[in-house]
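Removed: one protein chain of the complex. Kept in place: all other protein chains.
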Amino acid sequence: MDQFKHLINILARPYIMFPAMIAAFFFVFPPTEGLMKINRRLGLYKLWTNKGGVAIFSFMIASFAFGLTDENFRLIVTKPDNVPIVGLIFLVVFFLWLAMKQGWDNDARQAKGLKPNEAEDAKENILVWPDLVYIELIALVIVSALLIFWAVSLHAPLEQPANPTVSPNPSKAPWYFLGLQEMLVYFDPWIAGVLFPTVIMLGFMAIPFIDNNRKGLGYYTFNERKMAISIFLFLWLILWIFLIVTGTFLRGPNWNFFGPFEYWDIHKLEALTNINLSEMIYMIFLQKQMPSNILLREIWGILLVVGYFTLTPLILAKTLFKDIFKSLGPLRYSVFIILLLLATSLPIKMFLRWIFNIKYIIAIPEFFLNI
Amino acid sequence: MSQPTQTDSKNTSAENSPMMNRRTFLKWSTIGWAAFAAVVGGYGTMVLRYLFPNVLFEPKQEFRAGLPTEYQIGEVSERWKDAFGTWIIRDQEKIYALATICTHLGCTPNWMPNEAKFKCPCHGSGFYSTGINFEGPAPRPLERYRIFLADDGEIVVDKTKKFQQEKGEWSDPESFISV
Amino acid sequence: MSSGEPNVIAKLIDWLSKTQVAKAIFRTGIPRNRRQRMTVMLNNVFLHLHPVRLPKHAVKIKYTWCMGGLSFFIFLVLTVTGILLMFYYRPTVEYAYGDVMDLKEQVPLGIMREIHRWGAHLMVITVWLHMFRVFMTGSYKPPREFNWIIGVILLVLTMLMSFTGYLLPWDQLAIWAITVGSNMAGATPFVGAAGPGSNLLALGDVNFITSASDARFAMLGGRFVGEGALLRFYVLHCIGLPFVIMIFMIVHFWRVRKDGGISGPV
Partner (left out) sequence: MGLDERHYNINTLNKLFAIVTLVLLSAIGLLFLNDYARSWKDYQSNFQDLEIENTRVKYDGEINQLNADPQYQQLQNDLKAAKDVNEQACSEQNLKQAQATEKDLTTRSEIKKQQYRVIKAQFDAAKFHYEEVVAHHDGDVNVAKIRYQSLEQKTKQLNQSIEQLSAKLDSNNKIFIECEKSVKEIERQERTLAQKANILSRKLKKIDPNEMTLINRIANIVRNLPIIDLANPTYKIRQIVLKDVREDNNFLSLPTVDRCTTCHLGIDNPDYKDAPQPLRTHPNLELFAAKDSAHSIEEFGCTVCHNGRGRGTDFTSAAHTPSSDEQAKDWKEKYGWQEMHHWDKPMFPKQYVEAGCFKCHSGQTTIKGAEKLNLGLNLIERAGCYACHNIDKYKDWPKPGPSLQHIAAKTTKEWVLRWLADPKSFRHATWMPSYFDQSNTNDPESKIRSQHEIRAIVEYLFTQSENYKLNELPHRGDAQKGEELVAAVGCFGCHVKQEGLSKSVRDRNRLKQEQGPNLIGFGNKTSPQWIYDWLKDPQRYHPQTRMPNLRLSDQEAADIAAYLSKSKNDVFNEKPIPQVNDEVLTTIVFDFLKKSFSQDQAKAKATEMSRQEKLTFAGKKLIARYGCFSCHDIKGFDGYKPIGTDLTEEGSKTVDKFDFGFVKIDHSKQAWIYQKIENPRIFDTDKIKDADEKLMMPNYNFSAQEAQAITTAILSFVKDNPGKIKPRTAENLTIEKGQQIVRQFNCQGCHIIEDEGGVITDSVNDWLVTYQGKTKTEALAMVKTFSPPKLMGIGKKVQTQWLFDFLHQPQTVRPWLSVRMPTYDFNAAHLNILLKYFNALDKEEFPFTEHVDTSLTPDELISAEKMFSKDYFDCTKCHVVGEQLPAGSQETWAPNLGLAGKRLKPEWVNTWLRNPSAVDATTKMPTFFDPQNFEESGPPDILNGDENEQIRVLRNFIMSLSTVTDPPQSKQQPVKQTMTPTEQSE
């Protein structure tokens, strides 16, 4: 049993878990026809059937129940402020399943030349009183009851009085910002804390203007909007929800990583000494002294970053995103690709860190400018 | 339903009055709306300025630590240890201020003059007088505070800003005074 | 099974609904027939957020998940519990912690605080799920683009509401969470003291962006999370942000109706 838990602890490490998640993601939510075929062949779509739902939830509940037998797992999961996140996991998975199930059902109907379920329903009009009003009332009652049960059974946390001189270890932001705090491991605060949130907000606002696919309005579908849904879910599930879960449950003292069954040992040490790209180039490859001129020193990183945001879009437009480029047009495409590249810069930076131990691609601490 | 009337009025306003001079129209409305934009800007500025009070009631984070000449070369001064949690150290070229917080678990180390090191009583971490850790569990060197000379030549230590060696911040000119 | 009693009650209700008072208040009688069921929706200021009739799919909870409605409902719960909490809570460093402690220990039904806190967490979740549903049904597509933008703003405001409320108990959890959060504001390019370019906004030896004049300071009203921050967050939490969120909510609901009601297949 211990061996098994140990294995899970190892598997949960970001540099194993995260690539695995990404890899699996694109098979489960295939953005392209090619991947879709693989998905079909593997039968992954079966997840979005009733049986699949039962399987998913049985698995989740079973693992959770198993986890609760472990002291360390129990300790962190039942922390009052973490309970909503446990709820969040189950809710997200449930609604993901619900949406995908309806989507695949509708896709199957459309494959047969039928209209989606919603379209069938929409033919008929229903008076709002009492059907909808009553349903809503019932929902309110359920939520009220839930809140009261929750409030009675779980005390809101109140720790020691505020002490500005003693910081708890770890100090965590509120859970809904833990994604940003997790990004802080890989980016400087001005990127993780300011640039990314702003871009996320603006990017979300831009979605209706980028997505010019007229299909899929008002009904669940996957096939008709594979690319859009896949990208959205990647951002939302992997880069937001998953990072929050990691930040809440798997980050312990000194922001070190701890497996779900691992004791939060405050003494745990990790090799966190990383190297800047410029140091790597000059000191390790060229065995030379670092140039004193900042621009000269960081030119490689600057070229890389500029290249990433200029050359990659061009290359992608010619290759992978050829169709998209065609349908979006240059302006929409540029906005889309810049946003996408910004989003993917996070996993890219993560991989650079894990594989090459890179700290900053551009490191100009003199101006607080590190990328 | 209001759609047609709207477009109508737009068209008519400019054309329908023969005596109206398009130029005057533009001039006045430009002035008006420019002024209005300035007013809105002014309101914004008001709110912005309002957010920065002229006095603060925060506890002092700066303290005056006497003249540089009051410290001997090679001395680790414990004068401000109890009151401000700071050691002031003078070596051949500079004076710097070390925080008395062990980087391991936040205990307060002791200065051992005979062995010329800081020794943390909690878990035995040891630091040189530079603040560099060399023994025990401490993961990184002690932190330095911002230090500078006031107008009258006195040393001022500002605890709001810290410099960490592992981030390469000890070369920052604010992290020491050269003497 | 005596058939007399229900009759009496039904008659009584019937009679009551015909009194002048009932008419004055409800205008419509008991919504029994189709016409009445329609007019009740039109005549009631709260109900008339809804249209009179809807396509069938829109009534199905499978389609809507009811997340938008629940978010609004939780917002109302939070408003009520929040107002009640304000009776016992003083936003000063001296009293805040003790007052929250007293809510737990001493104030009758101080469980308001638990409902408020868990409700706040729940609202963040329901708002996210609402957004998720809206995306999955493609409901942001024309003509609803603008309402999607309003929705994103409401989402951000919801998180800010929760963030500002997080500080108020004034315990270790609170100040350090806000410290971590607000340090990010200090890293804002140009206007944050620890952000890139802040030292470019200087003239000669005079720095204009310092820890006492940057974005973080404006947010906290001080250089640290202290009494200034507590008061600012309190005011934002109780007045500032609710006011803004309410305005955006009104626009959001209005546009739902004006943009053709809930989305559906064309």
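Quick notes on this structure:
For reference, chains read A, B and C in written order, and residue numbers begin at 1 within each chain.
Criterion: a residue touches a chain if its C-beta (ideal position, glycine included) is under 8 Å from a C-beta of that chain, and two chains touch if they have at least 3 such contacts.
The shown structure was predicted, so the numbers you read here are calculated from the model rather than taken from an experiment.
One chain is not depicted; across the entire complex it touches A, B, C. Considering the whole complex, the residue from A:N50, A:T273 or A:T319 that touches the absent chain is A:T273. Shown as candidates are A:A23, A:A65, A:A111 or A:I284; the residue that touches the absent chain is A:I284. The omitted chain makes contact with just one of the residues C:S17, C:Q36, C:T79 or C:T210: C:T210.
Mapped onto chain B, the footprint of the missing chain covers residues 5, 9, 12-13, 16-17, 20-21, 24-25, 28-29, 31-32, 35-36, 38-39, 42-43, 45-46, 48-49, 52, 54-55, 57, 69, 139, 149, 151-153, 166. The set of chain C residues touching the chain not shown comprises 202-210, 213.
Annotation for chain A: contacts to the undisplayed chain at residues 2-3, 5-6, 265, 267-273, 275, 279, 283-284, 287-290, 357.
In this section, only the chains that are shown with their structure count from here on.
Taken as a contact graph, the chains are fully connected, with every chain touching every other chain. Chains joined by the most contact pairs: A-C. Centroids of chain A and chain B (each the mean of its C-alpha atoms) stand 33 Å apart.
Mean C-alpha positions place chain A and chain C at a centre distance of 24 Å. Rounded to a whole number, the gap between the C-alpha centres of chain B and chain C is 34 angstrom.
Listed for chain C are residues 224, 226, each touching two or more other chains.
Chain contact summary for the complex, chain B toward chain C: residues 48, 51-53, 56-58, 61, 160-161. Looking at the complex, you find that chain B touches chain A at residues 105-106, 137, 139, 166-169.
If you check the complex, the residues on chain C that touch chain B are 211-213, 217-218, 221-224, 226-228.
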